[in-house]
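Okay, here's the structure, questions in a sec.
With one protein chain removed, the remaining protein chains of the complex are shown where they sit.
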Amino acid sequence: MSADRLIKFELSKLNVHLPERRLSLKEALSSAKPQVMSRDGSVHTFKREELEFLAGLLPEADRDKLQVPILIALEPKLGRGTARISGEAEVKVVSQVLEKELTAVELLIYRPEVAILRRKLPTTTQYLFLW
Amino acid sequence: MSYRIAVVGDQDTVTGLALAGATYAHIHTTNEETLAKLNEFFDSEEIGVLLITHRVAEELGYDFRRMVRTKRLLPLVLRIPDKTGYVPKVDELREIIRRTVGAEIMIKKEGS
Partner (left out) sequence: MAIALAVSPTRMELLKLKQRVGLAQKGHDLLKEKMDALVIEFFEVVRRIQEARMKAFDQLSVAHRALSMGFAVVGTLETKQASKETKRELQVEISTRHIMGIAVPAVEVGEVERNALVRGYGLHMTSSVLDEASREFERALKLLIELAELEASAFAIVRELEKTKRRVNALEYILIPRLREALKFIMMRLDEMERENFTRLKRIKAMMEKRE
């Protein structure tokens, strides 16, 4: 049974780096030190240049719809190597960064695209593990 | 928190980096002496970054590698080339990559 307990423990650790509450892009830009508090108590700071880059990709109205950090959702049922981006504004922005056509409110991206996204937006994206 | 820089190596390396502002310095003499100094540096709560030349690190061998493996989070340790530009053929990072991924990835030639 302790194997089960270990597994549950590992699972509980997976998303501990995520913030309790995300910020809208607008809020983040207006703050002198844009950051969020993670569930494990650590502070995660956003790089201003990334925030400004994101702002440049959206019309003013959407800036308080976009939540940062943008979550890259990894879910086993999507298949290994596939991730999902949700949220209208998030999808708009990611589609542009990856130079893809804007389709729906949800976007599936593949490993090489995840790598590009993480390289371009290292502090404004984070992984989310779902099951 | 604020920390200082320490440098260990040959005369030129130490002189140069001291001119640049490194607070703690040790010119390599014997393995014994240098290891003792390094122990001091690793124990010190003030040193954030330790720069050491590849040559000296190699000479110190296993004892130094063990120190680095068992150290606390700080100081950060960086091996650097001396004025001859010497870097060892076996690069630790490349070994780790190979071990992790099982593939050989070329690391660009380090600055001459």
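Note that the chains are named A and B in the order they appear, and that numbering of residues resets to 1 at the start of each chain.
Going forward, a contact is a pair of C-beta atoms (placed from the backbone, for glycine too) under 8 Å apart; a residue touches a chain by one contact, two chains touch by 3 or more.
In this text the structure is predicted, and so the values were computed from the model without any measurement.
**Student:** Pick out the residues on subunit A that sit against the missing chain.
**Tutor:** 3-4, 7-8, 10-11, 13-14, 16-17, 38, 40, 42, 44-45, 74-76, 80-81, 111, 114-115, 118-119, 122, 126-127, 129, 131
**Student:** Name every residue on subunit B in touch with the hidden partner chain.
**Tutor:** That gives, for subunit B, the contact residues 1-5, 11-23, 25, 48-49, 51, 73-74, 76-78, 80-83, 85, 87, 93, 96-97, 100-101, 105, 107-108, 110-112.
The rule we apply is simple: only the chains that are shown with their structure count from here on.
**Student:** Let me have the rounded angstrom distance from the C-alpha centre of subunit A over to the C-alpha centre of subunit B, please.
**Tutor:** Result: the chain centres lie 36 Å from each other.
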